[in-house]
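Note that one protein chain is taken out, while the other chains of the complex remain in position.
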Amino acid sequence: MSFRVYLSGEIHTDWREQIISGCSSMDIIFSSPVTDHGASDDCGVDILGSEPNKFWHDHKGAKINAIRTRKAISDADIVIVRFGEKYKQWNAAFDAGYASALGKSLIIMHSAEHQHALKEVDAVALAVVETPEEIVRIMNYVMNGTLL
Amino acid sequence: MSFRVYLSGEIHTDWREQIISGCSSMDIIFSSPVTDHGASDDCGVDILGSEPNKFWHDHKGAKINAIRTRKAISDADIVIVRFGEKYKQWNAAFDAGYASALGKSLIIMHSAEHQHALKEVDAVALAVVETPEEIVRIMNYVMNGTLL
Amino acid sequence: MSFRVYLSGEIHTDWREQIISGCSSMDIIFSSPVTDHGASDDCGVDILGSEPNKFWHDHKGAKINAIRTRKAISDADIVIVRFGEKYKQWNAAFDAGYASALGKSLIIMHSAEHQHALKEVDAVALAVVETPEEIVRIMNYVMNGTLL
Amino acid sequence: MSFRVYLSGEIHTDWREQIISGCSSMDIIFSSPVTDHGASDDCGVDILGSEPNKFWHDHKGAKINAIRTRKAISDADIVIVRFGEKYKQWNAAFDAGYASALGKSLIIMHSAEHQHALKEVDAVALAVVETPEEIVRIMNYVMNGTLL
Amino acid sequence: MSFRVYLSGEIHTDWREQIISGCSSMDIIFSSPVTDHGASDDCGVDILGSEPNKFWHDHKGAKINAIRTRKAISDADIVIVRFGEKYKQWNAAFDAGYASALGKSLIIMHSAEHQHALKEVDAVALAVVETPEEIVRIMNYVMNGTLL
Amino acid sequence: MSFRVYLSGEIHTDWREQIISGCSSMDIIFSSPVTDHGASDDCGVDILGSEPNKFWHDHKGAKINAIRTRKAISDADIVIVRFGEKYKQWNAAFDAGYASALGKSLIIMHSAEHQHALKEVDAVALAVVETPEEIVRIMNYVMNGTLL
Amino acid sequence: MSFRVYLSGEIHTDWREQIISGCSSMDIIFSSPVTDHGASDDCGVDILGSEPNKFWHDHKGAKINAIRTRKAISDADIVIVRFGEKYKQWNAAFDAGYASALGKSLIIMHSAEHQHALKEVDAVALAVVETPEEIVRIMNYVMNGTLL
Partner (left out) sequence: MSFRVYLSGEIHTDWREQIISGCSSMDIIFSSPVTDHGASDDCGVDILGSEPNKFWHDHKGAKINAIRTRKAISDADIVIVRFGEKYKQWNAAFDAGYASALGKSLIIMHSAEHQHALKEVDAVALAVVETPEEIVRIMNYVMNGTLL
C-alpha cells in the first residue's frame, strides 16, 4: 500500500520535516506548497513583471502557486492541514475546503486553543491532532495495521 | 435568467439584508447558513444530548449545520463569501475552498486591510468587492446586462 | 429552502409516519422504499414469472425494487437510515454506503444497543439519533434555523 | 492485464489468505482493512487520546480506519465482500453499497443460509459465491480467459 | 414520485403507445426518438443539403437525431429498450450501453428468441420483459408499491 | 420536450433574434452573453473601479461576464456558436471547447469562407450550418419530429 | 506517448492479431474480451454451478465477463469495435455505446454492407474503417505523427 500525502498550512516551524522523517520507512510520497515565504509572495511579479498595485502583485503570485498546489491536492490521497499559532491562515482553511469537496481524507493539526474556531473544519476531518507524532502513528497504523 | 446565490461568512452585520434588499427585483433565490449565533453553536447538544467535552459539543453542532450548508452550496450558482473585521473566520475560507472545488462562481467581499491574507482566496474569485452595493450592481449586470 | 429526504431501513414500526407527521409544516418531499413486505419480496416473480430457485426469485424482486430506491436515493438531499431491533438489515447498511459514496447527508437512527456494531456507519453520519423526535427537531433547525 | 482487488468483510477465518494464495501467479494487488481486531477497535483512542464515552471511542477509531478503507476501495477494480456466519457485519454491507455507487465490480461471498437477507446486495454483484476457490477460478478466468 | 422514461428501439409496432396508455394515470414523462422513419433517415440532408455519398447522408442525419436522443437519455430515470423481430437494431444496443454507463435504470424488452444474443445487454438490466403489459405493471409497482 | 439553448459568438448582426423569433412556438429557453458591447467591455471597471493597465481592465470585465456565461453554458442542452465575418472571435471558439468538454450538443454557424479554419470546431459539432433558418428547422425537427 | 486500446466485437477472424502485429513497434497496451467462445459462454455455470434455465445460464456468464470488459473499457484511451458479417453482435454495439458515454475515442470497423445499419454508431466514431491496415496506419499517425 502506498499513499500520496499533501502537507498544507503553516510554514514557520519544522512540522513537515518531523512528519516526513518519522514516516521515512513507509511508502509515502509527500508534497507541499513552496515554503520559501519570499519566493512564494513574489514569484508572480518576479517572473511576469512588476505591478504597482499590491492586489495584482499578490494575484499573479497566488495563481502561479496554484499551479503547484492544485496538482498536489488533486493527486493526494490524504491532505494534512496544520493551523499554527499566528496569522489568519485563510489559505489553509481554503485548502481544507477544497480537499473536502474532492473527497480527500483530511487530517487537521492545531493546538487546543483554536478548537472552537476550527469546529467546521474539524468536523470533516478523519482525525484531529496536535502533534506530528500523532500523524506518524496514524500513517503507520493506516499503512501497516500496527499500533507503534 | 434566474440564479441561486449562497451568502457565506460574517454574521455580525446586515450585509446579507443589504444585498437581498438591493436585488429584490431580480429573480434570485438566496440562501444562508443559520445566522443565530447561539442556535448555531448549540444545536448539536440541544437536539442530540449534552457533551462534557467541548470538542464533541462543537462537533455535533458543526455536523448538523453542515446538513444545511452543503445543500445550499451544492445548489448555488454563485457563492458570495464575506470576511469581516474580526475573528478567524476559518469556516468562511473553508466554504470558499469547498465551493471553488465544485466549480461555483465565487465573489469575495472584504476590506482592503485583509487583501494580502486573502490573496489565495481572491485569486479564484470572479470578483473581489468591498461593499454590498458592488454586489448588487454585479448581480444586476449579470442578470440584466445593464450598468445601473 | 426545500429538501428531499429518503427514509431507508426498518419497515415494522411507524417511525416514517412519525417523522412525516412531525415535519408536516416544512417544505420536504419524503420518499421511501415499498414498505409492503409481501409485495416487496414477490414483485419480481409476480410480474416477470415464477422461479423455482429462491435465489432468482429474490434476485428479480431486488432488481425491480432497485428501480425505485436508486432513483429516490439519487434525488435525495438527506438519507435517513433506521436500524431496528431485529434482523440483519443488510440492505439498510448497503443504502447507507451507497448514499455516502454519492455524497448525501446521512442521519442514522438506532438504539444504544447497536452502537458498536454500527460504528463505521455512524462515523460518516452527520447525526446519530435514537428517536423520530430528534429527526423532526433536526429538520426544523436545518430548515428554519430555530431550536424548537 | 493487472487488477486491484479489495477484500472486505469477515475477519475471523483465513478466506483472504486462501484467495491470495490461490491467485499467487496472477498480476493482482490485494488490499484489506486492518484485520487485527483489537488494533482496529482501539486505534482511535490509542493515538488520539482516550474517550470516556464509547460512542466517541469508536468514532475516532472508525474514522482512522476509513483513511485506509476509502483509499483501498477507491483504488480497487474489484471489491470482494464476505459475510460470515456471525455478527451484524454492517460495515461489510456498507462497503458493498459504497463500492456499488462508485461503479466497482462486486463479488459477494456468503453461505446459502444468508441468501434471503442479502438479496439486495447480491442483486448488484457480478458474482455470488460460497467459497474462496470459486473466487480464484473467477479471477483466473477474468485474467487468463481459461477455465481451470 | 415522478419519473422520466425514455423509450428506445423498435419503431414498427405500437409498443410505445401501449406503455404510455397503460401508464396514463401515473406521473411519468415519456420521451422517444423521432419514430417517423423517413424523417429520421433524411433529416440531415433535408435541412443541411444533399450528399452524393450515402455515408455522409446518413452521418448528417444521425447527428441531428443525436441532439434529441442524448438529451432524452440524459434526462431519463429509466431507459426502456425494445428489440424487435427484424433488422440489426444496433442503435438500440448502442443506447442501452450509453444509458448503462450513465447509471440509468434499464428495462429490456424482447422475445425469447433473442435471449442468447442479448445476454450482455440483459445482464445490466433491472428487468427483462416480453410485453408492454409487464412494463406497465413494473411502473405501477415502482411508483405506487402495489401489485395490480 | 423542452430545451435550453445558449447562443454564443458574434454580436454585430441579428442572428439571435432570427432564431428566437423562428422558434417562438417551441418550448425553448434561450440565453445569451451580454450583447451590449460597451457594457460588456467596461462592466469590470465600472463596478469594481478603474485600472490604469488595460490588461486588468479587461480581466475584471471578462471575469464578471464569466459569471453569466458559465451558468448559461452549464445549464444549456444545446450550445449554438456563430462565427461572423470579422474579428478574431477567440471567445466563441473558447465557448465551443468549453461546451464540448461538458458534453453539450454543439451547433456551429459560419460562412463557407471559414470552413478550413474551423475544421476542429466543426468536427465536434452535431450540425454545421450557415443560416439561422437552418437552426430553426433543426430545432423544429428535434422537438417535433417533423421536417417543415 | 503511450496508449491503451480495447478491441471489442467480432471473434471469428484474426483482425485483433493483425492490428497487434502491425502495431508491434508502438507503445500500446492492447486488451480484449475473452475470445474463446465456449469458455465465454459457459464460464458462469462452470464456476458458479449449473442452471436449468438458459436465461440464468447466460446471465451468470455475462456478468463474469463484465468484470473483465468493464475494467478494460474503463482503462482504455481508444475503443475499437469491429462488426463482422454475421450474427446480431448486440454486445459490440453495447460496448460502443458504453465507451461513448465514458468519453472514449471510438474507431469502428465494418464492411460497406453494414453502413446504413451502423449510422448512429459511426456518427460518434473518430474514424470508420474497413480493414486492420487502416487502424495500424491511424495508430502510427496518432503516435508518431507520420503517414506511413
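Remarks
Per-chain numbering from 1; labels A, B, C, D, E, F and G assigned in written order.
Rule of thumb we're sticking to: contacts are C-beta pairs under 8 Å (C-beta built on N, C-alpha and C of every residue); 3 or more make two chains touch, one makes a residue touch a chain.
Please read these numbers as outputs of a predicted model, since none were measured by experiment.
Although one chain is not shown, part of chain G still touches it, namely residues 1, 3, 77-78, 105, 107, 125-129, 134, 137-138, 141-143, 145-147. In the full complex, chain F touches the omitted chain through residues 54-55, 58-59, 61-63, 65-66, 83, 87-102, 114-124, 128.
Contact between chain A and the absent chain runs through residues 31, 34-36, 39, 42-43, 46-48, 60, 63-64, 66-68, 70-72.
The definition used in the following text is that only the chains that are shown with their structure count from here on.
Matched by residue number, over half of the contacts between the chains of B-F recur in the interface of A-D, chosen from A-B, C-D or A-D.
Mean C-alpha positions place chain C and chain F at a centre distance of 44 Å.
Here the spacing of chain F and chain G, counted between their Cα centres, is 37 Å.
Chain B has residues 63, 66, 128 in contact with two or more other chains.
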